[in-house]
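Note that this complex is displayed minus one protein chain, with the remaining chains in position.
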Amino acid sequence: MFAAASIAILIVMFFLLVRVALGPTIFDRILAINTFGTAIVLLIALFGFLTARPDFLDIALLYALINFISTIAVLKLFRCETLGKSVDE
Amino acid sequence: MLVASWLLLGLGSVFCLIGTLGLMRLPDFYSRVHAASIIDSLGAILILLGLILQTQDLLVIAKLILILLFMMLTGPTAVHALAHTALLNEKSSSTDENHQLPE
Amino acid sequence: MLIRILIAASLLLILWVLLSGHMTVLSLSLGAASCLLVAWLFHRLALPDPDFKTLYFSFNLPRFLPWFFLEVIRSNLDVSWRILHPKLVISPVKSTVSTKILNDVAKTTYANCITLTPGTYTLNVDADSIEVHSLTQGTAEKLQKGEMKERISALQGRFKTP
Partner (left out) sequence: MDIETIVNFSLLTMLALTVVVLIRMKSLLAIVLSSGVYSFLSAGLFVAMDAVDVAFTEAAVGAGITTVLLLAAISITGRRQTVSKHKRFLPLAVITITGAALIYGTLDMPPYGDPMAPIHTHVAPHYLTQSSEEIGIPNVVTSVLASYRGYDTLGEVAVIFTAAVGVLLLLGRTAKKGEHK
């Protein structure tokens, strides 16, 4: 079942990649990339159980956080045209 | 216990696939967000719950719960920031004729 | 401020123990030192509320969470059905929900809960209203009825005034 779930996640990742390629707006791409991060967190967690090494979960945890940071950074760039100012300025 | 775990993993995968189908089928960005949030919410929750049922190690369970918690806290924030920025961008591009629509 | 730093550091220390799994004196003392350092470095960013308002807030959570989980499942099934339907029965609509009776924490929770249930997500959060995008007319009307808002305002407990 781990294998089946991993393959399902791989299929999900493939189609998210298609969405990244197709766009059409940049927001579609960001949405797909953000979801891609979720998918890869799930894949790594599943893979850790698949190979009976749940210590991989540390990496899944790190990814769950990193993914958020890059998404917020790019959205801030959109909003403020720069990364160095606060949103209110 | 194990049967429940397999069931949760299978259901989670199915919801992830449905979400992806929605991401491909739905017509515009604002509705695609709904499809992506299926993967982020029930897909992720069910798969992680399924994994929690697989192990007796308390540390592993704690880490899985932490992953779930972080996802549930950061996911909606990221989606809201994305939708809000898209909305602002749409508004500014409708008033400003020179504004190029992002690709 | 010192108390807030200490609270933040001890929360971080719990995380440290959960992630490392080592309970030796050396590991714990190094962890405590780095947690204190991080809490001090980021004390301007965010620290736990000194009046513990957020703590009172969470006392009613056990009543809220199961309902919310069921709601997430229900909305997921609804959106999934709509995606799988060959004709794609959707009618996207934007609506506004008033949040006048909620305080800041409850407002944030409300906005996040709206986004967590597929079929609805927040587009804009103002001082006393939230703009929501819904996949169908039905989910928008359901949100207007305000069951979720009532349950979240019940979470506020004794700190009802905004």
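First chain written, first letter: the chains are A, B and C, and each begins at residue 1.
Criterion: a contact is a pair of C-beta atoms (placed from the backbone, for glycine too) under 8 Å apart; a residue touches a chain by one contact, two chains touch by 3 or more.
Note that the coordinates shown come from a computational prediction; the quantities given were computed from them, not determined experimentally.
A.B. asks: Touching the absent chain: which residues on subunit A qualify?
C.D. replies: 2-3, 6-7, 10, 13-14, 17, 20-21, 23, 26, 29-30, 33, 36-37, 40, 43-44, 47, 50-51, 55-56, 58-59, 62-63, 66-67, 69-70, 73-74, 77, 81-85
In this text, only the chains that are shown with their structure count from here on.
A.B. asks: Between subunit A and subunit B, what's the gap in Å when you average each chain's C-alpha atoms?
C.D. replies: 9
A.B. asks: Determine the centre-to-centre distance between subunit B and subunit C, using the mean Cα coordinates as centres, and give it in whole Å.
C.D. replies: It comes to 15 Å between the two C-alpha centres.
A.B. asks: Cα centroid separation between subunit A and subunit C, in whole Å?
C.D. replies: Centres of subunit A and subunit C (C-alpha means) sit 20 Å apart.
A.B. asks: Find every residue in subunit C that makes contact with two or more other chains and list them.
C.D. replies: Each of 19 in subunit C touches at least two other chains.
A.B. asks: Among all residues of subunit A, which ones touch two or more of the remaining chains?
C.D. replies: Touching at least two other chains: 58, 61.
A.B. asks: Which of the residues in subunit A end up touching subunit B in this complex?
C.D. replies: These residues of subunit A touch subunit B: 1-2, 4-5, 8-9, 11-12, 15-16, 18-19, 23-28, 30-32, 34-35, 38-39, 41-42, 45-46, 49, 54, 57-58, 60-61, 64-65, 67-68, 71-72, 75, 78-79.
A.B. asks: Can you name the residues of subunit B that touch subunit A in the complex?
C.D. replies: By the definition above, subunit B touches subunit A via 5-6, 9-10, 12-14, 16-17, 19-20, 23-24, 29, 32-33, 36, 39-40, 43-44, 47-48, 50-51, 54-55, 57, 60, 63-64, 66-67, 70-71, 74-75, 77-79, 81-82, 85-86, 88-89, 101-103.
A.B. asks: In their complex, what parts of subunit B are in touch with subunit C?
C.D. replies: Where subunit B meets subunit C, its residues are 15, 18-19, 21-22, 25-28, 30-31, 33-35, 37-38, 41-42, 45, 59, 62-63, 66, 72-73, 75-77, 79-80, 83-84, 87.
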